[in-house]
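Report on the structure given below.
Shown here: the complex without one of its protein chains, the others still in place.
== chain A ==
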C-alpha cells in the first residue's frame, strides 16, 4: 500500500487551461473526465460552479459521488441533460448567452458532444444535424475564447462527422490505458497517473478514487468540506 501525502506519491493529472480541450478517451471512459473536473474544481475558488452539458447519462452521479472527496464539491457541478439534438443545441445556446451576460463559470464540460447529433429524430436530415453540431461547437469555442474558460469536450468517434470538434480544439489530451495505469498525453506533457496495485490496468472507479484521495492531502479538505485557501503547487505543468 502506498503511503499518501508525500509529494512524490501524488499522481499527476494534467491541469485544464482556458480554451477548448478535446480529451480522447478509450471506450467512452468517463472516470478520467470526472477526475479532471473534480481536480480542477478542487484547485479553484469555492464558487462559482462548473457546467456540465450531459448526454447518455455520462454524468453517472453514482460514481461521481463516490469519486468526489466530499459531497459539497458536487454542489459545484451543475448538470443539465439533453435527450434530443434540439435540446442539446438549445442548452449550449442558452449557456453561452448566460455566460455572456455575466454568469461566471470555472469550467464547461460537454462529453460525447457529437452523440445526439448522430441519431437525429423528428425528420432532421443528417445534413441539418451536422450543421447543428458545427454551430454547437462554434458556440462552445466562443465561450472559451471570449471568457477565458476551459471547455472540455469528448466525442463518441473519430471520424468525418466529429472532425469539427477536433478542429475547434486548442489542445488535445489523449488518455490511454497502459499496463501501469492510464497515461495522459498531450503536446506539452506526458503523465503516467501513478500505478495503484501491481501494474494491472486500473480504470475502475476504485482506482480514480484513490488517485483523488492521494491528491486530497494537498487540497487539504477539512471535514466540513471547506477548502482552505490554495497553497498548492500542482503537477508538472
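Just so we're on the same page, a contact is a pair of C-beta atoms (placed from the backbone, for glycine too) under 8 Å apart; a residue touches a chain by one contact, two chains touch by 3 or more; residues count from 1.
The definition used in the following text is that contacts and distances are computed from a predicted model.
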- Item | Listed names "Nickel import system ATP-binding protein NikD", "Acetolactate synthase", "DNA-directed DNA polymerase" or "Cytochrome c oxidase subunit 1", with the criterion being the UniProt name of the chain not displayed | "DNA-directed DNA polymerase"
- Message: Touch as defined at the start, partner being the missing chain; which of A:87, A:170 or A:186 qualifies?
- Response: A:87
- Item | Candidate in contact with the missing chain, chosen from A:18, A:124 or A:172 | A:124
- Out of A:13, A:30, A:59 or A:151, the sole contact with the unshown chain comes from A:59
- Message: By the contact criterion defined above, which parts of chain A meet the unshown chain? Give residue numbers in ascending order.
- Response: 49, 51-52, 59, 61-62, 64-65, 71, 74-84, 86-91, 93-94, 121-125, 127-128, 131-132, 135
